[in-house]
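Here it is, the structure, as structure tokens.
Omission of a single protein chain aside, the complex is shown with its protein chains in their original locations.
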């Protein structure tokens, strides 16, 4: 048995799948933000515009590392896979 | 034993399965949002429309990385699998 | 020993099993939503209709990534397994 | 079987994928910050500017290790992969 380019491709594709596991963090964290946003609007419906603004801003920032993982997975699949 | 295209396919399919593990984060986070939405409506039923709007918006954003994982899994299965 | 189509099938089926691990997130999150729904109805029984609506909507959204995992697992079993 | 440069490349690419798993922490933590920001604005909408400032500052600091992981993954893919 010899390691060859097929081994490299296989590891790249396995790595792409593993990278996506990162996405569960965004699911938990951004879902928490959605829940706290709903709670805040329930308590103070008049401030719903401001609440939504800061919630969406925070979620967008939390999303970034999920996008990093997607970029790395796409690189692994199409450049090295 | 030699690494060949079958090894690549096998790793792609294993990676597709691993990628989907990301989805448990959406389950926890979005379920939290659903619970907080129910709690908020219970306290302030008149604001249920606004509560539902921000809850669904937040959940939709939280869903994105789960969809990224699905896209990567589909790519791994049908392009490289 | 050589990697062949049986290795691909084996990895596909292993991946299908791993994918379903995602489901524990739905179990936690949707169970939390169910608990908060029950709590909210206990506090404000007159709003039970509205509470149920938003709880079911949120749970349906939380369910999606669990369904994604199921679809990927089915694909891995019947298309590649 | 002999370990050769293909083994090195394969491990580099697998490592790149594993590195990105770090990103789930940012998802959880920064999403928590987004939720607490929404909660704080709901309680005290007049302070939304100050709340947003400290939230964004904190998230930017939390983001750093996610960026470290991305840098390492890119190095592994393009320098060693």
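So that you can tell them apart, the chains are marked A, B, C and D in the order they are listed, and the count of residues begins at 1 in each.
The rule we apply is simple: contacts are C-beta pairs under 8 Å (C-beta built on N, C-alpha and C of every residue); 3 or more make two chains touch, one makes a residue touch a chain.
If you're wondering where the values come from, they're calculated on a predicted model, not measured in any experiment.
Participant: Considering the full assembly, with which of the depicted chains is the omitted chain in contact?
Facilitator: If we consider the entire complex, the absent chain touches A, D.
Participant: To test your reading of the contact rule: which positions on chain D touch the chain that is missing from view?
Facilitator: For chain D, the residues touching the absent chain are 1-5, 7-8, 10-12, 14-19, 21-37, 39-41, 43-44, 46-47, 50-55, 57-59, 61-66, 68-69, 71-73, 75-76, 79-80.
Participant: Hey, which chain A residues sit against the chain that's not shown?
Facilitator: Its contact residues with the unshown chain are 1, 25, 29, 62, 65.
The rule we apply is simple: only the chains that are shown with their structure count from here on.
Participant: Using Cα averages as centroids, what's the distance between chain A and chain D in whole Å?
Facilitator: 9
Participant: Could you list the positions in chain B whose residues touch two or more of the other chains?
Facilitator: Within chain B, residues 1-4, 7, 10-11, 14-19, 21-37, 39, 41, 43, 51-52, 55, 59, 62-63, 65-66, 69, 73 contact more than one other chain.
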